[in-house]
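What follows is a single structure, and I will ask about it in a moment.
Here the complex is missing a single protein chain, while all its other protein chains stay put.
Let's look at subunit A:
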Amino acid sequence: MSLRRFALAALASALIAGPVAAAQTLLNVSYDPTRELYTEFNAAFNKHWQGQGNEAVTIQQSHGGSGKQARAVIDGLRADVVTLALAGDIDELYKLGKLIPENWQERLPDASTPYTSTIVFLVRKGNPKGIKDWDDLVKPGVEVITPNPKTSGGARWNFLAAWAYAQQKYGSEAEAKAFTEKLYKNVPVLDTGARGSTITFVNNGIGDVLLAWENEAFLALKEEGGDNFEIVAPSLSILAEPPVSVVDQNVDKKGTRKVAEAYLNYLYSEEGQRIAAKHFYRPRNQAVAAEFAQQFPQLKLVTIDADFGGWKSAQPKFFNDGGIFDQIYQAH
């Protein structure tokens, strides 16, 4: 074959294969601790997708801090789907980028949150400081490790969980504020992200208790065999709801809407739910949840929507400049 004919053939095949190949690539932009979950889920989805008579799809994963990932998508990262740590971050795709409709959370069951988690305590083996509940975290001499809610989406759930406990137990907002202020006085280090806090607590041996997502805490236990740490479930915590959405503008441009929607829907299937539970996320599906009931401690859970009026009101009230978190530190 002459060089010219080869070039023509290559061009022709690129033209024919181009759109098809594009339809078969999916980019899932997610946050840090879902790496292992989606590696397994992607393989399962691909099998299911091909089983329905479709071409195999290449699924790429991108992980990082939830807020950073949302900004990357707003700034032009061509994500087909986003699976982030909080609804507030996905809201910005509508507010700043107009990439999705305002009612994105109504498009999938359970407010577009296929799996949930909660905030628990990771303490050192034998629980030397006898930490049982939130009240133990404000005692003098107890060091609490949590990331900075200003830079970490996950840390915002931590803060709100402590707040919800104090408000339910002591009644008023003023007392909740005093309680969280006391708690954060016991925080010696504010890392910028959840993984940084885990390193501080686990590897550098700082602190008596780590506020962690339940799935992260279980993962830490699993990885080092549970020799040095144990999980303590407080009496009350918050239902952490990491939602998912198709990025409409991108899938319509790339022609991947069908596969992107199927991908997210499959998270709600029994298999998807079982994979989530295997990676220590609490499944939404009742049957699967019952299967894994042994794995998850029972505790009272408040929700962001019912108790804080959703992220739209919680974010500015607590975490934006001049919000309650800033006031706690401005006081001294």
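Going forward, a residue touches a chain if its C-beta (ideal position, glycine included) is under 8 Å from a C-beta of that chain, and two chains touch if they have at least 3 such contacts; residues count from 1.
In this section, contacts and distances are computed from a predicted model.
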Omitted chain, identified by the protein name its UniProt record gives, among "Fe-S cluster assembly ATPase SufC", "Sulfur carrier protein ThiS", "YCII-related domain protein" or "Sulfate transport system permease protein CysT": "Sulfate transport system permease protein CysT"
Option from A:G171, A:P188, A:G226 or A:G255 whose C-beta touches the chain left out: A:P188
Of A:H63, A:K150 or A:K169, the one touching the omitted chain in the full complex: A:K150
Footprint left on subunit A by the chain that the document does not show: 65, 67-68, 71, 92, 95-96, 148, 150-151, 188-192, 196, 199-200, 203-206, 319-321, 326, 329-330, 332
